[in-house]
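A selection of the complex's chains, in situ.
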Amino acid sequence: MGKRVKEFQSFRKKMNARILKQDHRAIKRFFGVDTLTYERGALDEKTKEMLGLVSSMVLRCDDCISYHIMQCKELGVTDEEMFDIFSVALTVGGSIVIPHLRRGVAFLDELKGKG
Amino acid sequence: MGKRVKEFQSFRKKMNARILKQDHRAIKRFFGVDTLTYERGALDEKTKEMLGLVSSMVLRCDDCISYHIMQCKELGVTDEEMFDIFSVALTVGGSIVIPHLRRGVAFLDELKGKG
Amino acid sequence: MGKRVKEFQSFRKKMNARILKQDHRAIKRFFGVDTLTYERGALDEKTKEMLGLVSSMVLRCDDCISYHIMQCKELGVTDEEMFDIFSVALTVGGSIVIPHLRRGVAFLDELKGKG
Amino acid sequence: MGKRVKEFQSFRKKMNARILKQDHRAIKRFFGVDTLTYERGALDEKTKEMLGLVSSMVLRCDDCISYHIMQCKELGVTDEEMFDIFSVALTVGGSIVIPHLRRGVAFLDELKGKG
């Protein structure tokens, strides 16, 4: 696992803990809803994470893309499926998505230990 | 099929024809890529349309939402699955998505002939 | 109270009921968080509604703008304060905000019965 | 000149007057900067209006698109040049721009009296 993946996970974990420690009711509940959203429902977890990934790409948030790539990978999304998701994001969101696509693919490769 | 659905389809069809008649190379090719993007690949068409729907919701484009709801419906996405997609869009995109969710659900109901 | 105000309120109420009737857990909880967010905390309700209004303007959502203008009005925000909020939205969000500003001011005037 | 063009111009004129009458310093000055921005500088007015049009399209604001199409038309932008601008907006902004492209082309055609 590469350096960028580790740094991302460590900062994410540390700051989520810091934010929740503040004990703000609406923020804590939002984090609860966020977790609930990706739990198996009519759609399975894999599909929901794919929906989260494509949303993060068209909204162009690198950290969200990294996170959902990790979740997708863990739930068995193949590279071919991953690029189908990237393709929808690129077509819907336009060339402005390309820099985020580059960093997303670099993150995916690093995650697979060949970055 | 309701009035809003018919008007949407008729304006969409008329203007797409008008735009393509202009015969602009890059625009025509973009429309080609747009079609290609949703064809079966590693992911099936239903999954790709669900990805298109959630992207349209977080980017808050009513016409795109209407279009992908129609496609999803045709490819067998159930109401329960549809609301799972809406839920991801709402959590990722925030309360700013709610007015589009309202219009999307109204469109879906109209599509089912009970709007 | 003008026609546009009434239509907005009636569609909003009807569709919120329709959405909640679907009984989707994450969506219902999101609506709960949305309500909780604007309750008095360290900041009072008036300030929170002003924050909601300016956010809606820079994100350019007409329905959200209408809603928060109504709430602000009810909580005693004066016209002068309202235009200070509009001014921050305009400077931060740019001229792309102007069409929403026009519709927002028209809604405000209609709300005051002089539209 | 078509109905949609007239309604757009009349609402725009009426509400701009209403907003400026409020006499809010920062808002008035913003409107001044907005005017100044499109005056001839190192780039001529035609080029600046084309920049305004493409910006409005990728940010997906129908009224701003209508306004800049009118300005471009008046400054001699041809249909072929107009579609080159649309093409850049479509590629940069993605398929989410298409509904705005449809309405923009319909507005342009109406402006030319053949809508």
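We just call them A, B, C and D in the order they show up, numbering each chain from 1.
We adopt the following convention: a residue touches a chain if its C-beta (ideal position, glycine included) is under 8 Å from a C-beta of that chain, and two chains touch if they have at least 3 such contacts.
The structure presented is a predicted model; accordingly, all values stated were derived computationally and were not measured.
Taken over the full complex in this file rather than the chains on view, the one protein sequence occurs as 6 copies, with 4 of them shown.
Here is the rule we use: only the chains that are shown with their structure count from here on.
By residue number, the contact pairs of B-D overlap by more than half with those of exactly one pair in C-D, A-C or A-D, and this pair is C-D. Looking at B-C and A-B, the interface holding more C-beta pairs in contact is that of A-B.
Our note on geometry: chain A versus chain D, Cα centroid distance of 36 Å, whole angstroms. Chain C has its Cα centroid 26 Å from the Cα centroid of chain B. With centres taken as mean Cα positions, chain B sits 23 Å from chain A. Shown for chain C are the residues that touch two or more other chains, namely 24, 26, 30. Those residues of chain C that touch chain A in the complex are listed here as 24-26, 29-30, 32-33, 36-37, 41. Across the interface of their complex, chain B is touched by residues 11-12, 15-16, 18-19, 22, 24, 26-27, 30, 34, 55-56, 59, 61-64 of chain C. Chain A contributes residues 58, 90-97 to its touches with chain D in the complex.
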